[in-house]
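One structure follows; several queries about it will come next.
Missing here: one protein chain of the complex. Every other protein chain is in place.
The chains carry the letters A and B, assigned in the order they are written, with residues numbered from 1 in each.
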Amino acid sequence: MERAEEETPRIGVFVCHCGINIGGVVNVPKVVEYAKTLPNVVYAEDNLYTCSSEGLSKIKEGIGKYNLNRVVVASCTPRTHEPLFRATCEETGVNKYLFEMANIREHCSWAHMHEPEKATEKAKDIIRIAVAKARLIQPQKEPEIDVTPSALVIGGGVAGMTAALSLAEQGFRVHIIEKEPELGGTLRHLHKLYPTMQDASDALNQIIKAVESNKNIEVSTSTTIKEVKGFIGNFEATVQKVNGEAANLRVGTIIVATGADIFEPIGMYGYKEYGNVITQLQLEQLLKDGQLKKWERVIMIQCVGSREEKGRTYCSRICCMTALKNAVLIKELLPDTDVYILFRDLQTYGGRYEDYHRMAQDRGIKFIKYLQEKPPTVVSAENGKLTVNVYHALLGEQVTISGDLVVLSTPLTQHENAKELSQFLKVPLGSDGFFFEAHVKLRPIDFATDGIFVCGTAHSPKDTAESVSQALGVASRAAIPMAVKRLRTEAITAMVNENLCSGCGTCVKLCPYGAIEKDAKGVARVTEVMCKGCGVCGASCPEKAISMRHFTDEQVTAQALAALGRLTA
Amino acid sequence: MESEKAVLVIGGGIAGIQASLDLAGRGLKVYLVESSPSIGGRMAQLDKTFPTMDCSMCILAPKMIECFRHPNITLLTYSEVQEVSGKAGNFSVKVLKKPRFIDETRCTGCGECAQHCPIEVYNEFDMKLGIRRAIYVPFPQAVPLKYTIDDEHCIKCRLCQKTCRAEAVDFNQQPQTISLSVQAIIVATGYELFDVQRLSEYGYGRYKNVLVSLEFERLLSASGPTGGHLLRISDGRIPRKIAFFQCVGSRSLKGGVSFCSSACCVYATKEAILVREHVPECEVYIFYNDLKVFGKGFQEFVTRAKDDWGIKYIRALPGEVIEDSKTGNLTLWYEDTIENLTKDMKVDLVVLCPALVPRVASKELASVIGLELDENGFFKSKDPLFAPIDTNVPGVFTCGYCQGPKDIPESVAQASGAAARAAEVIALGASREAH
Partner (left out) sequence: METEPRIVAFLCNWCSYAGADVAGMSRISYPPNVRAMRVMCSGRVDPSFVIRAFETGADGVLVAGCHPGDCHYVSGNLKAEKRMETTRKLLKLLGLGSERLRLEWISTSEGAKFAEVVRDFTESIRKMGPNPLRTEVDAKASANTNTKEVISKALRKTNVQYCLECGKCSSSCPIAKVNEAYSPRRTVERFLLSSEDRALSGTDLWTCLTCFLCTQRCPSDVRYPEFVRACRGIASKEVMEEICAHKGIPLALSRIMINPKIKQERMGWLPEGAEVSRKGDFLYFVGCLPYFDVYFEDFNLEIMKIAQSVVKILNKVGIKPAILNNEKCCGHDLLWTGDLENFEKLARINVAEIKETGATKIVTACPECYRTLKKDYVELLGNMDFEVLHISELLSKLIDEGKIKFETELARKVVYHDSCRLGRHMGVYEPPRKVIASLPGTELVEMKRNRENAICCGVNAWLSCNKYSKEVQIDRLIEAKTTGADLLVTTCPKCQIHWKCVTSEKLPVDASEVTMNMRDLSVLVAEAMNLA
């Protein structure tokens, strides 16, 4: 039961201590007293942890007891708990859009930990701003939409295929599009997989067979994305084959499984300069083709082009195990060959990789630690051999090794199509070039944009087992909206006052989601379900004809003035 | 029981919670069984999480509350799985609900009872550094927020019963066996800390100022025994020099476990940053062997710790710790393997990062369900590469740390993966039924 729009606002303010996160810096009781003095605030209290069950009960209690029709919670960032508090309001009959948050933690107590008085003053200001808006907000309705029970998987590698198979088994239709002429992704180029040392091709072929024979999965190879429109439940993707054939796919969810490229260390350690300096991938190919020479000594160098001071600062996770795997394979085929691995920190993590490392030690593979600031050097010597000079960090001495082959372990990097795809889907890339998830800890395979998910090395470097786990993960995440079939979407959308619209078309041009069109009358019309609520249209309209629900010009202006100490009447 | 589509999730940590929310979110029924009085698991005990430095409870609490409120999720806390029979698509499960001696339908979580309870016990949540009463909630944000009476320490004075206005205390409560019918099972039982007292050279258990990381985390936490003030428990002094030891019991062929616990290098970095935040003048040293920075954002996190926070990393695993019994201060011996020098260092506090091992209780659970464990006690994957979430029992899946060492994001992703596999089983059953 919702309360009428025309009612006088009765605002309740709940100020949170958040343990000592806020209360240890900001004088919360003082702030509560201040809140009570603000116009339309009829009740204010403080809580230790407003987000706890106890805190939520207090909100409900307050709403009922004091007949509140607007709620302000002054605590942490709305990005964590806004949905929770909104839901609490709804349960007590207060429309969730009649709720406002004041961030007095991330924006206040945490940033001014050593200036409690100033932090307290700022907290008061922040609450005043929130109250200024709360006085003007109106209840909103969230439209419901249907969800198309099919998914688009972009990328036909092991991650994409695993996600597709799971979704298919769960009863959903899946389209896989793959830009290469065949399925398989990076696994096609690999020889053996660690730590089981099983054949990559065998395993891959089994999965491909399963995909191709699954009647719920449709595969389109030599195909790329040309355009994506729409929103969760209702995406429309235009895909195009190499030969120009285009098709439109209507799907409910999209999964990004485009994988990664492998860095080519041009100009490093003699790569491409000397014929016997190669990458791990190239070594993998040699091993696969049985093209081994009777090398006397093979020297592998880790962290080539990764864990840098600037640029590719990240660790590519899989290179240490790849090097160990290939080193062990070389030793098996050429027992008399000496193998050296020059590393910085050995990434042998997880339940099994330390055992694998010991196996490598067992085989007599030699390990030399080098320092980031003293990298090895590779120069060519006589007879086509190479001389590797490295400062052995753990002996404190220069060591010179003569070898016939130097193998460089390079990182996985952003896929060449990632930038383009990120623009098509309007999903972000992180500073490391990989796709950036909604929340690093608790939403690792979701994008902030609803309905789009990411898995595999498109997300970050990882191995087969980890890619499979993430792929199954997205199969669950994507299945949720498809299983419930109807979703409620955001209410924060643009609205047009047709009387004021002059039909100039500025908003149509500017809308990043193509959500606005000029209708038959020449007036702007917003397709609400496509509108993401960014507000660019509202800011550009010369006639003040288009504005955002819940972020009207009036509301935002009131906040700005409140920030300066002025509360409008 | 009705034969509706249901999944049993064993373990109420972040992995179990995520799997439950995924399944419930798509309309399936979930029974979430947790052996302690509240869900939340290890994440609830953390102050902040790496590498984002999010407040752990802040990002966890909404999920815990969602589990509680979600109409499709039935929380069975303070409960254990006793019997499992049947097969994929049709499991019969018996869950033992241990008596809390509190009527959950009446308890409001007000806490009046605990104020009057005369018995003080070292609380497990604070790793025994803090105190609770015999009638307690494990932590303030517990879900469900219902009190529990610890039968082992309760002296049956009944003061709680007298003061409870909701009349929720019931000393006659009996253990209850609940029978469930589910289509799939997800095991997400998490980890515990390896007992490092065995490594007598470090003095844990004898020296007051040698702690393990989770104890230290509680000291740093606002909800912990010192209210988040960084103090030595021994004398209340603020430490000026702290040393973290990595790999205590991990990567060992003797006196430990053979694997790498995979999260310690980064969580030690996190705790080190927290130290510098709390006490900017406190020097922090992290003693490591190989710095495990393989995760997303890990290397950058460590670089920030070095460059921005002045945390010093020394490549050495110390040989021993000696206590000055008068002051409680510690001297540690190490060989700086980069400088090639064996020397000692005097510090105020030593924090050991112990191996994180599958819970001992998983052995029992494994035999109840018929699951295979690998040589390290992790639930064995059907195929370590292509079916890591499947176990040897069809219809039973595993995720989170109990499947193998991993951090929170990996646990969350894998938990969703387990939900997908469980959903596949149910879909298969449904399509069979349809035919």
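Quick note on the criterion: a contact is a pair of C-beta atoms (placed from the backbone, for glycine too) under 8 Å apart; a residue touches a chain by one contact, two chains touch by 3 or more.
As the structure is a computational prediction, the values presented were derived from the model and not from experiment.
In the complete complex, the hidden chain is touched by one of B:C247, B:I369 or B:C399, namely B:C247. For the options B:M53, B:I178, B:V279 or B:I322, the residue in contact with the chain missing from this view is B:I322.
Of the listed residues A:A87, A:V399 or A:A491, the one in contact with the hidden chain in the full complex is A:V399. One of B:Q299, B:T337, B:S381 or B:S416 touches the chain omitted from the figure, and that residue is B:T337. Within the complete assembly, A:G364 is the residue of A:G93, A:G364, A:G384 or A:P428 that touches the hidden chain. Panel shows chain A; residues 358, 361-362, 364, 366-369, 392, 394-395, 399 of it touch the chain omitted from the view.
Residues touching the missing chain, restricted to chain B, are 199-201, 247, 249, 251-256, 289-290, 315-320, 322, 333-337, 340-342, 344 (touch as defined at the top).
We adopt the following convention: only the chains that are shown with their structure count from here on.
Mean C-alpha position of chain A lies 25 Å from that of chain B. Considering their complex, residues 14, 18, 22, 25-27, 49, 51-52, 54-55, 58-63, 65-66, 68-69, 109, 140-141, 143-145, 222-223, 227-228, 251, 253, 258-260, 262, 290-300, 303, 315, 337-340, 374, 376, 378, 384-389, 399, 404-406, 408-410, 412-421, 423-424, 427-428, 430-431 of chain B touch chain A. Interface residues of chain A, counted against chain B in their complex, comprise 18-21, 24, 48-49, 51-54, 56, 76, 80-81, 83-84, 87, 162, 166-167, 169-171, 193, 195-196, 198, 203, 207, 307, 313-315, 317, 345-355, 358, 371, 393-396, 432, 434, 439-445, 455, 459-460, 464-466, 468-477, 479-480, 483-484.
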